[in-house]
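Note that one protein chain is taken out, while the other chains of the complex remain in position.
Lettered A, B and C in written order, each chain numbered from 1.
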Amino acid sequence: MSNDVFQDVPVIPFEGPDSRNPLAFKHYEADAVVAGKPMREHLRFAAAYWHTMRNPLGDPFGVGTAKMPWDDGSDSIDNALRRADVFFEFLGKIGIDYYCFHDRDVAPELSTQGATSDALDRVVNHLQEHQVASGRRLLWGTACLFAHPRYVHGAATSCSVDVFACAAAQVRHALDCTHRLGGAGYVFWGGREGYTSLLNTDMQREREHLARFLHMAVEHKQSIGFDGALYIEPKPMEPATHQYDSDAAACLNFLREFDLLEHFMLNIETNHATLAGHGMEHELKVAANADRLGSIDANMGHPQLGWDTDQFPMDLADATRVMLVVLEMGGFTTGGLNFDAKRRRESFDPVDLFHAHIGGMDTFARALKSADVVLRDGRLSSFLKQRYSEWDSDLGQRIEAGEIGLVELEAIANQRGEPVLRSGRQEMLEGIFNDAL
Amino acid sequence: MSNDVFQDVPVIPFEGPDSRNPLAFKHYEADAVVAGKPMREHLRFAAAYWHTMRNPLGDPFGVGTAKMPWDDGSDSIDNALRRADVFFEFLGKIGIDYYCFHDRDVAPELSTQGATSDALDRVVNHLQEHQVASGRRLLWGTACLFAHPRYVHGAATSCSVDVFACAAAQVRHALDCTHRLGGAGYVFWGGREGYTSLLNTDMQREREHLARFLHMAVEHKQSIGFDGALYIEPKPMEPATHQYDSDAAACLNFLREFDLLEHFMLNIETNHATLAGHGMEHELKVAANADRLGSIDANMGHPQLGWDTDQFPMDLADATRVMLVVLEMGGFTTGGLNFDAKRRRESFDPVDLFHAHIGGMDTFARALKSADVVLRDGRLSSFLKQRYSEWDSDLGQRIEAGEIGLVELEAIANQRGEPVLRSGRQEMLEGIFNDAL
Amino acid sequence: MSNDVFQDVPVIPFEGPDSRNPLAFKHYEADAVVAGKPMREHLRFAAAYWHTMRNPLGDPFGVGTAKMPWDDGSDSIDNALRRADVFFEFLGKIGIDYYCFHDRDVAPELSTQGATSDALDRVVNHLQEHQVASGRRLLWGTACLFAHPRYVHGAATSCSVDVFACAAAQVRHALDCTHRLGGAGYVFWGGREGYTSLLNTDMQREREHLARFLHMAVEHKQSIGFDGALYIEPKPMEPATHQYDSDAAACLNFLREFDLLEHFMLNIETNHATLAGHGMEHELKVAANADRLGSIDANMGHPQLGWDTDQFPMDLADATRVMLVVLEMGGFTTGGLNFDAKRRRESFDPVDLFHAHIGGMDTFARALKSADVVLRDGRLSSFLKQRYSEWDSDLGQRIEAGEIGLVELEAIANQRGEPVLRSGRQEMLEGIFNDAL
Partner (left out) sequence: MSNDVFQDVPVIPFEGPDSRNPLAFKHYEADAVVAGKPMREHLRFAAAYWHTMRNPLGDPFGVGTAKMPWDDGSDSIDNALRRADVFFEFLGKIGIDYYCFHDRDVAPELSTQGATSDALDRVVNHLQEHQVASGRRLLWGTACLFAHPRYVHGAATSCSVDVFACAAAQVRHALDCTHRLGGAGYVFWGGREGYTSLLNTDMQREREHLARFLHMAVEHKQSIGFDGALYIEPKPMEPATHQYDSDAAACLNFLREFDLLEHFMLNIETNHATLAGHGMEHELKVAANADRLGSIDANMGHPQLGWDTDQFPMDLADATRVMLVVLEMGGFTTGGLNFDAKRRRESFDPVDLFHAHIGGMDTFARALKSADVVLRDGRLSSFLKQRYSEWDSDLGQRIEAGEIGLVELEAIANQRGEPVLRSGRQEMLEGIFNDAL
């Protein structure tokens, strides 16, 4: 099943930090044990089919530049199957255990729904064979409900009932395919579920339709026995003006409002977090606090650019903050670190796929080790515990238990006088954090 | 009770659009009827005590410039009483019916809690006399839980139990004062309820404390028989890195999580909305969709500046969008339009207070009339209704009722074929909207 | 030469402000005289060939939606000629006198340079016939040096000499075509002249190459006798991380550094200004102060979105600020108002082209009238003159003339004592401005 298109690239070896070989890992050693588990089990890296196999590296001002000699540019099933071969060759050489896909990037949209469905089934069978042969697995699947012109006004939130029905059909099939491939999860990213202008939008009716759609997906998941996780992926803007799932808090509010909270986890993406005006760490904590942190789209944005640049994650400090949250919550269960990242348009050679993933994987390998150092060191967590220790006092406990009202507290305040405060020591803590990098 | 400090300024008359008198209204005619009610009842303008009386017009790089000849700069009660006189003189001349205040801007913080409390009570008595004499009313009161150093780590979310108790004492008193003054509402703006760094913050424990604090306030409100509204005011950043009440969705999520939704409305501020990356109209609709739009802080930000510039609202189109939402929800009940806006630092003369409020009031008067034109014209609402009309069909209704699942919808989609789509006509609608300005 | 593809659309009439006909102007009356000239001569509207004829309305997450029944999607010359017919039909019906184009949107890039050149010449001949037949004119032409993969690393700033040569060839031809069509100007927008990463960029060598390239263009312009204006168009980011021509000041600095200032004017675009963190008015004034304001790309961005949304200009206040600068500098000479704006992706019907342009044209017609009101009213300019009147004193004049040094001024300052300051009256002035809208 292999084309051997990457014949000049070896299986990427681990060579350690002193290596100057750009096609080697300096930090990611899949089976090395950190914090009680092999790195590969902590990190659960996934490659994104869309960026790896289907992204031509175009941008709004220029056409694609990516060299993909294995791809004849056609919508044929043969071409689709060949891409799958190349993808699994890539996974094998880069040493990534998981992958993620949209229905429409693994198989073509054809002229009839029947033909499109059949094409997807044939490719999914092929993917399944690759999975069996390689031991690699599906982290999550999803349906592309944003690229086709029919979704111009939304999919589940379209003003057209027929479009809603098309979206339902597509999700039905994509869920079944994900189930068939043993996917650990299924993602909803509502790229068109939002608005461009409120002048022509009934926001609440659209949100109710979205909720209905998700309830249908939950029911279908149960009816087919799929026990993977369902994820919502927040994103604040782009492609439109405002997506309803704009950030983690907006997603949680939506899930609570429509009784969906027990059925969905969040898939948090770094670049979406920063576009929403939050640090990635904030979004992760918001999700984790609600026990709803499921999976991560590992990438990064450019701090001076206002759109989703989807760069490979190369920031050691940010990656360490991510891994701290992951370790603190006990690690991923169904989720993992999916590289939802694309090479820059100037990096058009196939080998750049390797450079980019190596860079991202080494970054997260260092981050894992640094986060482990922080946790074992213990100074940050001790400081935190000590900082709130007043709340473990009798008075603190009574307040937390709801046993005291304003009037009683006022009497206590008057009695105790001006509180004595301790410094937050942020700069000292930043130094301790830096020392672990 | 009057100092007559604005003796050169007359009671601001309405002179109509052709007037070139800067100290006259060109559009705001308090008793003129628009859409079935006098303008003053639609708009329910309020002046903010803090900006009008207490803002020295300093900024992070320079000290205050405002000329306040009536203010001797002291923390004396006499000075506080004199300010109240000036404020009511201002309200009378500008023709604003409501006002809003923080406890600490009407009365000084003194060396003991007892003295501080007494000072507040004395000033509140004085305000009450002014209310009776003038017929002006309190739109909402609040406690300043952010300026004093003791709140450096938060008030309800402080790591210090004693600070929490101080905040409770302050809110107890401010609620009672608001009740005593017949306030239509009470606002919680959590300026310090958030974090500067997650390295030293237990976000979820802090949020739980905040929820506890708000529950106490609800209980106290009920115990004293205050039947005004309680409001949460969203703001995304500033003064710290991240406030927990960052936008309307974050507030609603919080209220739902902690069973507070039935007790709180939202007080939405334009500049806070835009800093959160949302248009004001978005935030208003999010609140209104959840039936939680209570009141509005009418100001605006500068689109190229990243902090709360609190400018007077001078943008006719934005103000019209605000008034459309207000009219569509049937108008304010407890809330109103509070000018949470300050003059630029260069506008330091007392008369600039008049110029600024006249500008804001005329802007909203025009906005009210324009919104009324839009609604009476009916083209925008007809378009909207028509756009979603498919959902009123039998199939649409069955989907909304939850009677159909993914599999059945797939069959329908296959049968119906590719949906026919209609243009969203955004530019045409923008033209219609502009025609009403 | 006409296909009559817009047969359902009449020549757009002026019907006045009370019209409810969406396919009529409410404010733009081409021959009505404002401030001494017909509106059409003040505004010099141009339609952009690329957005009107070639924009499929795709975005980074979805394919095109625009219905273009006249376009067979081919790269044939016949298709290109047919598009030109449709374009001139559009210009005739909408009543726009000027247009702008890139070489590659009027004619296809074919497999050889010779064929591509011939195609461009044939289409240019056709455009010339249309110009003669209709009396419409070319505001400016330009070469597309950003869409083709060869320009991935820049055109004039490419690391490849051969790419530089290709760009030179393309500009040579595009300049000649512009000259042949009697274009009033020629624009350089350096969409790829910048960098994505400084790790692989020699910024200064690239800037020197860009300067050399522009000097060549100046020499060629002179050699062919083209007496139109050459324009640089600033833009801060997008498609890459940083374009060298990021804003007006960066352009002026570049032009001064490389002795190009006398040869270039600026073409300022609203959305580029705001992405650069400046208001449009700022950029216009920076250009006008240096006597280098040449032409305007009239559009607008979305204040909460961080990329070039290229919306039709619908903001009355912003458009009025633009027209104030234009009137104050005595009007356009070679330049005009080019609608570098695209319909939203949801507005995919051909008729939406009319709605969008009508909206933009009516906005600028009102803006022109409002700006004229402001200038005739005179209060704003009087205030400004009065504000700086101290500088017209003897001391002020001596300082401006460079006749005084620090030491002498110190003596004067010590003698005069603390300066007396006057309020900047910003809010009053904003009110006066609003009264003109």
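Definition applied: contacts are C-beta pairs under 8 Å (C-beta built on N, C-alpha and C of every residue); 3 or more make two chains touch, one makes a residue touch a chain.
For clarity, every value in this text was computed on a predicted model and none was experimentally measured.
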item: Visible contact partners (per top-of-document touch definition) of the missing chain; value: A, B, C
item: Of C:Pro22, C:Gly62, C:Gly190 or C:Pro236, the one touching the omitted chain in the full complex; value: C:Pro236
item: Contact residue for the chain not shown (choose from C:Leu252, C:Ala298 or C:Ala365); value: C:Leu252
item: Option from C:Arg83, C:Arg104, C:His278 or C:His302 whose C-beta touches the chain left out; value: C:His278
item: Contacts of chain C with the absent chain, listed as residue ranges; value: 113-114, 149-150, 152-153, 159-166, 168-169, 171-173, 175, 196-205, 207-209, 212, 215-217, 219-220, 223, 236-237, 242, 246-247, 249-250, 252-254, 256-257, 276-279, 281-282, 285-286, 289-290, 321, 380, 383-384, 387-388, 390-391, 393, 395-396, 399-400, 402, 404-407, 409-410, 412-414, 416, 418-422, 424-426, 429-430, 433
item: Residue ranges of chain B at the interface with the undisplayed chain; value: 59-65, 146-149, 151-153, 191-192, 196-197, 200, 237-239, 241, 275, 302, 304-308, 344-346, 348
item: Absent-chain interface as seen on chain A, which is shown; value: 17, 20, 22, 26, 274, 277-279, 303-304, 312, 314-317, 343-344, 346-349, 351-352, 355-356, 358-359, 362-363, 377, 379, 421, 423-428, 430-432, 434-435, 437
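The rule we apply is simple: only the chains that are shown with their structure count from here on.
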item: Rounded Å distance between chain B and chain C, as computed from the means of their C-alpha atoms; value: 39
item: Junction residues of chain A - those touching two or more other chains; value: 149, 152-153, 196-197, 200, 237
